[in-house]
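Note that one protein chain is taken out, while the other chains of the complex remain in position.
Take a look at chain A:
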């Protein structure tokens, strides 16, 4: 009785790790693309700050009509463009979160439906080529949690930015970088290494 349920769950676990593997790359490349955007955002904030703190009337630029509002407008426009591009990237991150959450939820549902036929011994049993079901479920849960929290944190950071609050915008690159958690990311990679034989076995 437990054999078909076990096989089914293993099948689903394989599928899930495969999608984690794909999504991990999508996530990583989206983040890589974000970093120049975030730093140009910080740079634009600096430029806006400089423009604010310089009294153009007492500089060699005093003869240029409406220079301050014109430049301000141009910079604000550039900020808008960068934010627009960033929100596209955030959508990619959201996609990763959604797909991971969906898959992991499905695996857990399958496990719960068959929990009766999967005794403790089966769940914690592991071999040289395959980690235990319990471990794998835990790793998936960790990965799901990581993408969920990361997505919310990064999205929240961008949401709180306002064009008139330069301090926040100037601090954005640092805050963005502080959200990086390489050890958690590495744990996902580790898990994928550990299941590599399991994924190849059918």
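The definition used in the following text is that contacts are C-beta pairs under 8 Å (C-beta built on N, C-alpha and C of every residue); 3 or more make two chains touch, one makes a residue touch a chain; residues count from 1.
Going forward, contacts and distances are computed from a predicted model.
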{"item": "Identity of the absent chain, which is to be given by its UniProt protein name, from \"Probable cytosolic iron-sulfur protein assembly protein CIAO1 homolog\", \"Trafficking protein particle complex subunit\", \"Centrosomal protein of 19 kDa\" or \"Cyclin dependent kinase 2 interacting protein\"", "value": "\"Cyclin dependent kinase 2 interacting protein\""}
{"item": "Among A:8, A:26 or A:51, the residue in touch with the chain that has been omitted", "value": "A:51"}
{"item": "Among A:7, A:22, A:61 or A:179, the residue in touch with the chain that has been omitted", "value": "A:61"}
{"item": "Footprint left on chain A by the chain that the document does not show", "value": "46-47, 49-51, 53-54, 56, 59-61, 63-64, 67, 70-71, 73-75, 77-78"}
